[in-house]
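Complex shown without one protein chain; remaining protein chains in place.
For clarity, chains are labelled A and B in written order, and residue numbers in each chain start from 1.
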Amino acid sequence: MTATVGTPPDTDAVRAPERSASSLVDAVFRAREISIAGALVLLVLGTWLANPRFLSDQGIKDLLLNASILVLLAVGQSAVVVTRNIDLSVGSVVGLSAFACGKFVAGTDHGVLTVMLLGVAIGVVCGLVSGALVSFGKVPALVVTLGMLYIIQGVDYWWARGEQISAADVPGAVLGLGSGSVLGVPYLPLIAVALLAATAYYLRSYRSGRELYAIGSSPEAARLAGIPIRRRVLAAYAFSGAVAGFAGALWLARFGTVVADNAHGWELTVVSAVVVGGVAITGGTGTVWGAALGALLLTTIGSALVVLKVDAFWQGAITGALLLLAISVDRVVNLRVTAALRKRSARHVHGA
Amino acid sequence: MMLRNAVGRRAVATAATAVCLALSLTACSGTTKDSAGESGAKATGSAKADPDAPLKKGLKLAFLPKQINNPYEKILDEAGIAAAKEYGGTGKEVGPSDANASSQVSYINTLIQQRQDAILIAANDPNAVCGPLKQAMKKDIKVVAYDSDTAKDCRQLFINQAGSEQIGRSLVQHLAEQIGHKGKIAILSATQNATNQNTWIEYMKEELKLPAYKDMELVKVAYGDDADQKSFQQTQGLLQAYPDLKGIISPTTVGIAAAARYLGDSSYKGKVVLNGLGTPNQMRAYVKNGTVEQFSLWNPEELGYLASYAAAALASGQITGAEGETFTAGELGEYTVGKDGEVILGEPTVFDAKNIDRFDF
Partner (left out) sequence: MSTAPDTQKAPASRVRGPGLRWDTAVGVLLVAVLVVGLAGTEGFGSRENLAFAFNDIAEVALIALPMTLLVVAGQVDLSVASMLGLGSALTGALWEAGWAFETIVPVVLLVGVAGGLLNGWLVTRVGLPSLAVTIGTLALYRGLASVALGSDAVTDFPQAYADWAVDTTTVPGTFLTYPVLLFVVLAAVTAVVLHATGLGRSLFAIGSQEEAAYFSGVRVKRIKLLLFVVTGLFSAFAGVVFTLRYGSARADNGLGFEMLVIASVLLGGVDFDGGKGTLFGAVAGVLLIGVLKNLLTLNDVAGEVQVIVTGLLLVASVLTPRVVAGVVERRHRRAARTP
């Protein structure tokens, strides 16, 4: 207790000196992603040594395919989380979108593009509702999106009533998107990477993208700086919703068979992936690359445990422990860096 | 400073009180598993059956499936409700939207309040639903379990899709023939707690102990939680973890469909034999493209239909659930109540490329 006197008891201290030494901070965050990537590589190598089949052509393909949808959702969620908000409704949106798209294409020959657009449209509508409530209604994001989780799920279940769209009813072109590949690389991971790169570029290089970080870092300062907070937050939710809707359409393409409760309970997995990837739940920091790596790491752990013949009962416990470890290490490293930065800026002051 | 200490002390005191409260319970004499007496008297059997009693008109039946958005359960319940119309009764389907053990309980309570004539239940947990079901029976509401049984003293009848032993053993027998009684096999089940799944798996293990299967080894039971995507990934994992796997048995309609889809798109197609329980409509494509040679299932519509008639026979006093009683289940003909109040629908049908087009469910 005495050791921390002088610093406020909670987080905010970390973000304060951001601008003063942005290059160092940048380097640290990159280090953060490198450390996740390192963990991932270790995990994959270790599993591969234990069972070479893990990295067979089929094995790699499976790993990438498994991660694709979660990576997409993590990218969408990151855009919301950096603004110090959260979107718990994504699992329900994926479920609704997948079922709606399935219902739409069943027994028809609608093209891939139409289905994808439908999925995105459904997602955007859901995202806009959540976003409007959060930004214009000024209500806590967690409560509203929890409410939306229930509402969207209820609508979805009520509509489906136990109906199932089976792969046989889905047009071949749509299924082809889920199982097909170009030069041996399946489409789904390619789509995920493309969206990831685009989002990363936007958040980094566009003014409105960087403003999302500013909002999350300090809403008050962002407001004083003239950033249109409401519009930006609304846009972030619309984006997250759109991505979730899109993911629902891809779900249909990948799995073919859809029922109402696809992706049920995924919201916490997505948030876990984002947090493991170094996007702080308190907003303002983290990159979509990190979030995507977090998603990849989580799905890879799942696959690796099966391949390593670890009892299925341990899987949940290991995932949880890993999540705690990741955020704890992250926090400790952050504290060290902050201390270092402070020392450095103190030297600067003395030097001048 | 004073405030701080006061708060702190009070905090510690509160925590201490809580722990003390807890520990004080230990002061009582110990009740262990062995000292607790066997409880639970048989609830059935006081009334007399009148085999000639006609089916009553206007019976109210309620179907309580594992969860309402499960396509398979929906087929059962719709058939049961249609059957109720045949004999002048009404049926409805109510139930939770998740397959949790506890979530069925509140529905049982409301069905008691609504004074239904019979409750038909596919239990998520054989024991969690027991208390309320016993209450229902006390109020002269008939209880029929179908698809997945409750504990034996909590229902009057269990309509079994086929003998559990037969399902378990025959799945192993079929797969063994397909792979020549040799090699490693795995099971892809539903949730870790599913009663019917676990019973079948027990019988599969029994069967595998026989000398005929000495060259076969069950390497893993994986759980796909009856979720399509999870089952899909579990299949992937199985094939990577056991590259020399020869066969997979998936005794759940969700699991076998997901496993078939993975196999069909992967390099394992044709190398790994998949067998289990599935519906013809879900599996048709995979039988036709050669991913799956054969699988089996009873007719779910007939199961729902039989359960509905059995409940009506109970509620009309034709039967009481005692062994040896008989009743007529509409078009399906006559059925006899077996040991422990079990009624068996019949042998499962084996579907393959030759006969699959004759079925539509």
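Note that contacts are C-beta pairs under 8 Å (C-beta built on N, C-alpha and C of every residue); 3 or more make two chains touch, one makes a residue touch a chain.
On a predicted model such as this, the values are computed, not experimentally measured, just so you know.
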Remark   = Contact set (omitted chain vs shown chains) is A, B
Key: Option touching the unshown chain, where A:Ser97, A:Ser240, A:Ser272 or A:Thr300 are the choices   = A:Ser272
Query = Which of A:Leu45, A:Ala221 or A:Leu324 sits in contact with the chain that's absent?
reply = A:Leu324
Missing-chain contacts mapped onto chain A = 1, 8-11, 86, 133, 137-140, 142-144, 146-155, 157-158, 161, 265, 268, 271-272, 275, 280-282, 311, 313-321, 323-324, 327-328, 331-332, 335
Chain B residues that touch the omitted chain in the full complex = 1, 3-4, 6-8, 10-11, 14-15, 18-19, 22-23, 25-34, 36-37, 39, 68, 92, 94-98, 100-102, 105-107, 109-110, 112-115, 125-128, 130-131, 135, 151, 191-193, 198, 223
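Basically, only the chains that are shown with their structure count from here on.
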Ask   = Touching chain B in the complex: which residues of chain A?
value = 51, 53-54, 56-59, 62, 66, 157, 160-164, 166-168, 179, 251, 255-264, 302-303, 306-309, 312-313
Key: Residue numbers on chain B that touch chain A, as the complex places them   = 68-71, 73-74, 97, 192, 220, 222-223, 227-229, 232-234, 236-238, 240-241, 243, 257-258, 261, 265-268, 281-282, 284-285
